[in-house]
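Encoded as structure tokens, the structure appears first; notes follow it.
A single protein chain has been omitted from the complex, and every remaining protein chain is retained in its original position.
Read from first to last, the chains carry the letters A and B; within each, the first residue is number 1.
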Amino acid sequence: MAKIFFEDVVKPTVFSKTKISFNLSALYDKLWEYAIFSLAATGAIIIVLIFVFIFMKAWPVFQASGLKVITTSNFEEQIRHAYFAPLDEQLWEFGLLSLIVGSLTTALGALFIAVPAGVGTAVIICEMSSGLLKRFLEAATRLLAAIPSVIYGLVGLMVVIPLISDRLLNVELQIKYLEYFQLNGYSMLAGIIVLSFMIVPLVIALSVDAINAVPRKYREASLALGITKWRTIIKVVIPAAKSGILAGVILAAGRGIGEAIALSMVSGASANMPSLRHGFVFFLTPVLPLASAIINKSQAISVPSIEAALFSCGVILLVICAFLSISTRIVESAVRRRQGLD
Amino acid sequence: MIKIKIRDASQQLFAWVSALITLAACFGIILFLLVKGHGAVTLEFLLTDPNPTFQAEGAGGILAPMAGTFIVTLTGVVIALPWAIATATYLSEYAKKNLATAYLKLAIDVLSGVPTIVIAIFGVALFTNPTLGFLSSMIEGVEGVNKAFGKSFLVCGIGMAIMVLPYMIKTCEEAIKAVPNAFREASLALGASKKITITDVVLPSARRGIITAIILGMGRIIGDTAIVWLLLGGSIRMTGQQPWWHLSNWLSTLQNTGSTLTTYIFLNSPAGEGNKPELAFAASLVLVVIIVFLNAAAGLIGFMGKVKEE
Partner (left out) sequence: MGNVLVEHPLSKTNGSAPVSDDGCAIVVENVNAWYGRKQVLFNVDMQIKKNEIMAFIGPSGCGKTTLLRCFNRMNDIIKSFRLTGTIKIGDEDITSKNTDVLALRKKVGMVFQQPNPFPMSIFNNLRLPLAENFPDLEKAKIEDIIVQKLKDANIYTEIKDRLHHSALRISGGQQQRLCIARMLTIDPQILLFDEPCASLDPLSTKKIEDLLLQLKEKYTVVIVTHNIEQARRIADNVAFFYTGKLVEMGPAKKLFLAPETEMLERYLSGKF
């Protein structure tokens, strides 16, 4: 399509100007290269634009709150006040700590489940299964990765939430915690469970690639030393695949932090600060991760200060995810270098 | 000895259980949607527009959301494809090993890690800009506000294109890199220019990978909710000139808002305003069927490629 675009637009001018002397085809080639290059360059510029626009929109909040943005947590109240503030007396001060904690706890919790389960499944796919079972597992992984997050949210809503509120909650508990928050099943735990299923196919897919890329000679060396197949997998194959598996873990972490819709549907949609003092109720706390906050509060986005608050959620997400993306490569190559693989 | 055996056995048990849970989750979700949703999926459901109402009767069907998904997917892919092919071509055929190329690669990497919700609010920031008002519409009637509405199928399609761009670039790049160098050399030796070599030899040979990239991009766009939520909005019906499906109204439809299957599901779930989970399940079922078909198509193309190689 780039070709059509180019021929339509550029050819006539080139033709009229170069009729006389020099090598038309070389010029044509050069221009084509420039066209390709400029399209490629726009992609590179977009990411800069994303940073610039989102930082700009969030700037008033950072200006008004300073470090408090990431050290205080009074988000719900601030949003409420900001909403009712008159247009010319906007309240720009927001504290996002509870949102950040909500994002990190759900993502880390999901990783805690999804990484071992994903690597385990990958081992089964690559080393322990064959034929139909292997095909089924691969297809299931691919399909799980392709199921839209809103469906995960919906299923979580209809299955996980009732399960939590039936099994883990009772009236006494609810009354006891009423002063902090309402316990109704919508919780960090629900978020963790739903998120685990969403990121596990990523971990599986990247681990499968990594394990398949481990040369046969390592397995043979280990087996020839009288080591069992399973110990070969645990002690030789997985360590040799470590860099690729780690890349998958980081990718999954980014996906978990950035997930908005599914978490906004199940994790409670209210910005409470989970506290370890509450024991296992820590996990039952309704939380509002950064990404879902943007969805949940988007109806109020016409208020400039709330808009800015949501954009500052975006800034934090962007910074975390950019950091993760960049660290993927660095971590991967550092591990490989230490192993002597390159 | 016993200890070692127990350790190994429990590790293996853990791996098997994880694998079986993965398998069960996949089939469980699909079965669950089938059981809950199949009753509501009728021809009428597929062919009528939705009505915003609190009752299940008279709530209508999912024609407009399906059309919305189609429109958004089409615009997204149409914008992203030439962009992705050009970038992939540049990276694999022209780029020299220098700082600019390293930056371009890094930029694509970082872009692929940006959450869709962030791309969505980037879209909000960008497209509410009055100079881009022609893509949606201007906000009118509010004193002292000079802003574009920032929500429309066009805007949403552009957001989607940005979202899928890095994935499509990567897939296209792999496909182009997989074209044997001998092809290029033969073409160049015949006196073809580099441009002709690329457009007439390299890209056609990479078409299988490019089609895979398209399907991959489509799958991601169809499944996304965050970008639709912020760049297309929460209205369940088409808001352009009616009837929206009339060809003469195409521009108005594109410049106005509507819904997709994903926002339809979200709105009808207990999390949204509609709270008609039966309809959400039915729409989910339709969505999953589409996704399964896309997946199968991608699998088929990969399979055909393998067969051809052998």
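Observations
Everything that follows uses one rule, which is that a contact is a pair of C-beta atoms (placed from the backbone, for glycine too) under 8 Å apart; a residue touches a chain by one contact, two chains touch by 3 or more.
Remember, it's a predicted structure, so these values are computed and weren't measured experimentally.
Among A:K30, A:R80 or A:K235, only A:K235 touches the chain that is left out of the view.
Note that of A:L31, A:A139 or A:L223, the residue touching the chain absent from this view is A:L223. Across A:R80, A:R135, A:K176 or A:R338, the single residue that touches the chain missing here is A:R338.
Seen from chain A, the chain kept out of the figure touches residues 217-228, 231, 235-236, 239-240, 338-341.
Please note the rule applied: only the chains that are shown with their structure count from here on.
Separation between the centroids of chain A and chain B, computed from CA atoms only, is 16 Å. Considering their complex, residues 8, 11-12, 14-19, 21-23, 25-27, 29-30, 32-33, 36, 81-83, 85-87, 89-91, 94, 103-104, 106-122, 124-126, 162, 165-166, 169, 193-195, 199, 219, 222-226, 229-230, 234, 262-263, 265-266, 269-271, 277, 280-281, 284, 287-288, 291-292, 294-295, 299 of chain B touch chain A.
Interface residues of chain A, counted against chain B in their complex, comprise 1-3, 5, 25-26, 28-29, 32-33, 35-37, 39-44, 46-50, 53-54, 56-57, 116-118, 120-121, 123-125, 128-129, 136-137, 139-144, 146-155, 157-159, 197, 200-201, 204, 228, 230-231, 234, 251, 254-255, 257-261, 264-265, 291, 294-295, 298-299, 301, 310-311, 314, 317-318, 321-322, 324-326, 328-329.
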